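A protein chain is absent from this complex, but the other protein chains hold their places.
Chain lettering (A and B) follows the sequence in which the chains are written, and residue indices restart at 1 in each chain.
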Amino acid sequence: MANKVLMKGNEAIAEAAIKAGCMHYFGYPITPQTEIAAYMAKRMPKIGGTFLQAESEVAAINMVYGVSSAGYRVMTSSSSPGISLKSEGISYLAGADLPAVIINVQRGGPGLGGIQPSQADYNQATKGGGHGDFHMIVLAPGSVQEMASLTIKGFELADKYRMTSMILADGTMGQMMEPVELDLEVSPAPEKPWATNGTKMQRKHNVVNSLSLVPEELEKLNFARYERYKQVEENEVMYEEYLTEDADIVVTAYGIASRVAKNAVDEARANGIKAGLIRPITVWPFPKAPYKAIANKAKHVICVELSMGQMIDDVRLALECKVPVTLCNRAGGMIPSVDQVRTEIEKYAKEIN
Amino acid sequence: MATTKYLFSGFGGQGILFSGKFLAYKGLVEGKNVSWLPSYGPEMRGGTASCSVILSDGAIGSPIIDTPDVLVAMNLPSLDKFEKTVKAGGTIILDSSLIERKVERQDVNVYYVPATRLAQENGFPTLANMIIVGKLLSLSGDDSEEALMGALNKVISAKHADMLEVNLKAMKLGAEF
Partner (left out) sequence: MVVFEKPKALADLSFHYCPGCTHGIVHRLVAEVIDELGIEGRTIGIAPVGCSVMAYDYFNCDMIEAAHGRAPAVATGVKRANPQEHIVFTYQGDGDLASIGMAETVHAAARNENITIIFINNAIYGMTGGQMAPTSLEGQVTQTSPYGRDVKACGYPIRVCEMLATLEGPEYLERVTVNSVKAVKNAKKAIKKAFQNQIDGKGFSLIEVLSSCPTNWGMTPEKALKWIDEKMIPFYPLGVYKDRSNTEGK
């Protein structure tokens, strides 16, 4: 506890990025993630790094593209509407196989939406996030500590697989403070022989590019990229299981919804209901194993989301529809209460008995 | 497992978020698990501001508070909004120089502290919030000078070290009220 500091989730992300060796940050103000930019604006000049408030999210993501092309760790952050603007650049990053970390502190949508917490960008994040065939590695922190540790993980995975990592947080996670340990291990960035950082007249020129006009060649690139994605699916899945072993009712949720869900599970257990929780930490790749493990045991699954139901599709697929799955949600910036989730658990506990 | 949920609420500019932060730091210094969650958005300036603080010996689930154990209300809209949410047997502390009405609930402990008036009379008009915090901590006997200073040192940057004493003074004033 001695080394822990009290920090907002947004600030924890910023400090962790610096710890991860990210010396370049580009952003554009948008609630509820602006603390990241403010933190970077304060810190970067002191450590010889770059903080730049870009003219738009579009420009910011392309600055990220530039720094990443040159082989350096780099980050940008935004919230839902801003991520839509960045989606052009996100697709180009994928097409050019460039590593980068993108933070999405989600708010209510669609359109300008609201500024209160939301999880309605799940599909956008996990099913691509731009045009073309591609994936991002999507990490969903469930605490301020994970805001820090998953940001570091995001940089490591991005470099390892030459992919974009997205931290899929929400307004609550960004704004809340919790004690956080920042003395975390970081793997240094690997060599990047593909980087466009000047030939020094020692090698053939490198080209960072997502254009490929010959269909056969473009297909080959896509196949190769999906081979890499398969590696990520095999090696990098993360999740938490809580009291699922004997659970009749399994609640599943990520991020802030999982925090509410955990309390509800505890309350249900206290009332004699066998409830449990599966919390995906990577939402792409989506953790299939914990659902498979309960598919022949659990009687009902409740998916708690701050959206109209997006992760629920992945949950059903992972369960191969062997267990009924229902949605317990709030939208528009609202968060389900512990009461709401517990009542839902109780309702299905009664039904199965 | 002891868990206490505090809800601080008032106008933006009354130091609502700061009071909560102070309490969270105090918990951190004392080795507790803590969470601090502010309201955010356009209501920051002049509108209503609130923050939720949870201190616990065990792991904290949701940082969102539906039923606070302790409500600090620094203005009438806050009392109107949150009075009914307080847990039965819980505590409400309010700034009675800004809130004229009485608490209607009979099942909670209520403390009326004219914090804004006391703050003005004692020459630190911006510290009504800390007077209330002082009262709050004195209720649990959790207000040793050492503990208070330990947390103040965390929450007030070295640049503003001159504010330490006056904050302590405000809390003592609240504790003794």
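Criterion: contacts are C-beta pairs under 8 Å (C-beta built on N, C-alpha and C of every residue); 3 or more make two chains touch, one makes a residue touch a chain.
This structure is a prediction, so every number in the text was calculated from the model and none was measured.
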Interface partners of the hidden chain - shown chains only, full complex considered: A
Contacting the left-out chain in the complete assembly, out of A:V74, A:A94, A:C328 or A:I345: A:V74
Hidden-chain contact residue, picked from the options A:S56, A:Q231 or A:T343: A:S56
Sole contact to the chain not displayed, among A:F26, A:Y229 or A:F286: A:F26
Touch residues of subunit A, complete complex, unshown partner: 24, 26, 50, 52, 54-56, 58-60, 62-72, 74, 88-89, 92, 96, 196-202, 205-211
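Here, only the chains that are shown with their structure count from here on.
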Contact footprint of subunit A on subunit B as seen in their complex: 21, 24-25, 28, 31, 33-38, 40-42, 60-64, 66, 154
Subunit B-facing residues of subunit A, complex: 1, 4, 6, 31-32, 115-116, 171-172, 175-179, 256, 259-260, 262-263, 266, 335, 337-339
